[in-house]
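Complex shown without one protein chain; remaining protein chains in place.
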Amino acid sequence: MNNKYYSPLVFELSKPGRSGYSLPKNHWGEHHIGDINENLLRQSKPELPEVDELTLVRHYTNMSNNNFGVDTGFYPLGSCTMKYNPKINEEMAALPAFTSLHPSTPECLTQGALELYYNLQRALSEISGLSEFTLNPCAGAHGELTGLMVIRAYHQSRGDHKRTKIIVPNSAHGTNPASAAVCGLQIVEVGSTPQGTVDVEALKELLNDEVAGMMMTNPNTLGIFETQIPQIAQLIHECGGLMYYDGANLNPMLGVCRPGDMGFDVMHINLHKTFSTPHGGGGPGSGPVGVTAALAEFLPNPKVVKGEDGLFHITYSDSALGSVSPLFGNFSVLVRAYTYILSMGREYIPMAGKLSVLNANYIKEQLKAYYKLPIDGLCKHEFVFDGLLEEYGGGAHDADKVTTLDIAKRLLDYGYHAPTIYFPLLFHESMMIEPTETESKETIDQFIEVMRKIALEAKDDKALLHGAPHHTPIRRPDDVFAVKNAKFTF
Amino acid sequence: MKYIPHTQADIDQMLQVVGVDSLDDLYGEVPEQLKLKRELDLPSAMSEIEIRNHIEALADQNKLLTIFAGAGSYDHYTPSVIPYIMSRSEFSTSYTPYQAEISQGTLQYIFEYQTMMARLTGLDISNASMYDGATATAEAMMMCVAAAKKRNKVLIASTFAPRVLDVVATYAKYHGVELVKIPQIDGVSDKAFVDEALAQDDVAGVIVAQPNYWGIVEDFTGWADQCHEHKALFVVNAIASTLGVLRTPGEWGADIACGDAQSLGIPVGYGGPYIGYLCTTKALIRKMPGRLVGETVDAAGQRCFVLTMQAREQHIRREKATSNICTAQGYMCLHVAMYLSMMGEQGLREVCQQSYSAAHYLHDKLLETGKFEPCYSAPFFNEFTLKYTGEEGAKAFHKRMAEAGILAGVLVEGEADKIIFAVTEKRTPEEVARFLSLV
Partner (left out) sequence: MENVYFSESHEYVRVEGEYGYVGITDYAQHQLGNVVYVDMPEVDDEVSAGEEFGAVESVKAASDLISPVSGEVVERNDALEDTPELINEDAFANWIIKVKLSDPSELENLMSEDEYNRVCE
């Protein structure tokens, strides 16, 4: 990574007359776009950059050096499961027989792609304990929306139109209520106990015949396993609702305890979290949705099934909730996840879960003498600190206190990505740390050492932290000016 | 296991620090009856060699055809530089650029992408977050309803691809939007119907497709004015690559441009990942879904970029957010930014020109075979619809061609003999000649 900022934009490298493209001669004779009525043609120039190939290659190469990725260093970003992205996944996804396969190719000529899709559906089904999957949703939030549509389609199919409320814990990912709103559901929030889990007594008060279901993640966003999940599922089911599992936190449960066995009816999985596909600066991801056998008919079109003839078929059904994606979702992401599952196999998939939990607890235990741990006890794959302890400059009533933002920025100086900060909203100074299983003990020991060092720095020299980062390509950006400036194009 | 670095000694030491005896004890609080007490029923871990053999064998079951079809997936050329640069793990293994200080690379290329898409569509701003053209259109529909406050009716052209309409209709059904399909006359949206509907003053937005499903370039003169007179938004879904030469959504007076940017050299890839785009005017910025990068300065006063206007988004606004979108389709933004930079205005125009010429050449030659009849008389771009009149019928024709290695367009669902063909700059004279000789 750079510590000097490479700052030009491609527009600033552009020079009229340069070009970076190479195309054959036009063999096709007399037809010219100018034949179209001028009113239908572009009136202004698009003002795209004009650069030669080397200029372009250097530009993006230098730009990449402003960036930090999992391959650069430790990325303990809570809730995002930034595990290593294996390289063979990339090579398999880049096979021309996948990348050059047109989605309108007759299914008898895409049997390999369909078999891969089918096999991945089956593998996810086994891992999650839910019977059927669609791989069409393009992202976690897209999967959530799809799963909620399944829930609505189920109630509607029974003529039960009153059920439009969805219960969401106050510790939930912000996407949960947002997805519910897009799906036309009203959100009812349920509180947490002092131990950070769903308040079951409060939940009972919310139950009635308008409840469509409840969305949870388990372990929850504090990294705590909701031990009362069987009772919660029973309560929701008894009142006629369905249980939705937000798969963002699936990683620690791999091979140990499956959402289907916990009593969930619908879930999504983030292949870009649990199944190692690269995050690509925020996308593309993939958000497969799994359901119980009773809900399978509602999964979206198109569906991929295995026929009695042993061949794979693309089917459409009227009972489906509709379509959420025109084709088969982000197919190349599916190839990567499938490759990962084959690499890990039945032996190592459960190890991933267990070691992610070991790594998280190991960090937590060694840092809780420095950072405020609001809820003690075993965590799963992640945990949340509520800022520094008071003796290290984190006093809540100290106007000059060292904040979670300061710590996050100081970590960048030491060559680490920051944890997720200011989430969950249950605490003022939340700092959510998720190491994942792919990090070695040495990496984690070094991180612990740096986190302790930062705590000591905070105690002695608050200004150093308030001013951090000091060694990154840029310093802290002015977020307020960004909004006021409102400049979104060059 | 090469993705797991822990030695047994590491595990033992770490367990000791945590204060439990075994890895299983890390799950001590999990109720026993919930635990899986057997091995997962999955294949045993495979080596790279075994995986390669297995997946390559699957890949061999796919047959790559010479593509004369589009329908949302266009076989344009991907310059070599693009996959090369995209393989840089600084780009691929980073996350959404929350920590701007160590994410300027992602933020810079998204800012470049936003700029190029705004210029291409003729609108003020672009987001960086749509999965594909279909969901971008659904988001545009929801934006219309959010902007109109008390209206929830949206008109949509029936000249969209059916599978795009399915997605938008699905979102509409669950979001509570009344989606009304605009009838078509000779393959073109019926403006009289739209005028009449707008006159009811209860329409939040009107969404049209350009070029449409049939490949036709429609004339939207007067549509935007009519919409605005009745306080409805006008939305144009355009195939991104055609915007190098066709009148832009901005020039049509649109408030929102949306669509798929797959046509900008993204491989057809069995349907994805692609990238949807969504551009709009500054007035509608707070109604726009998804990630947005803005220019600012850092503490040292130098220009830099950050995710901004986040108060619209799900992680802050929860159920009041403009959308549930979290994705920043970063990696695909990088693809598009590089593609448009390499092509430039001239290259993009040339791609359009060659695709246009080749499509018109094929169109004329197919008619000359005597086995096709034209369906529509309106101008088309690089995609066109013909009726197959050969004795075997369109379905058998399409199958026969596929067996011969040619993807001869897409069959129109429910309309017996219609086939929609598309041609791009990648098709060679030899490929076209072979196709024609087999017809």
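Going by the order they are written in, the chains are A and B; count residues from 1 in each one.
Please note the rule applied: contacts are C-beta pairs under 8 Å (C-beta built on N, C-alpha and C of every residue); 3 or more make two chains touch, one makes a residue touch a chain.
All figures in this text were calculated on a predicted structure; none of them were measured in a lab.
Note that of A:Asp71, A:Glu91, A:Glu347 or A:Asp479, the residue touching the chain absent from this view is A:Asp479. Of the candidate positions B:Lys35, B:Arg52, B:His228 or B:Arg317, contact with the unshown chain belongs to B:Arg317. Residues of chain A in touch with the missing chain: 422, 479-480, 482-484.
The chain not shown here touches chain B at positions 286, 310-312, 316-317, 320.
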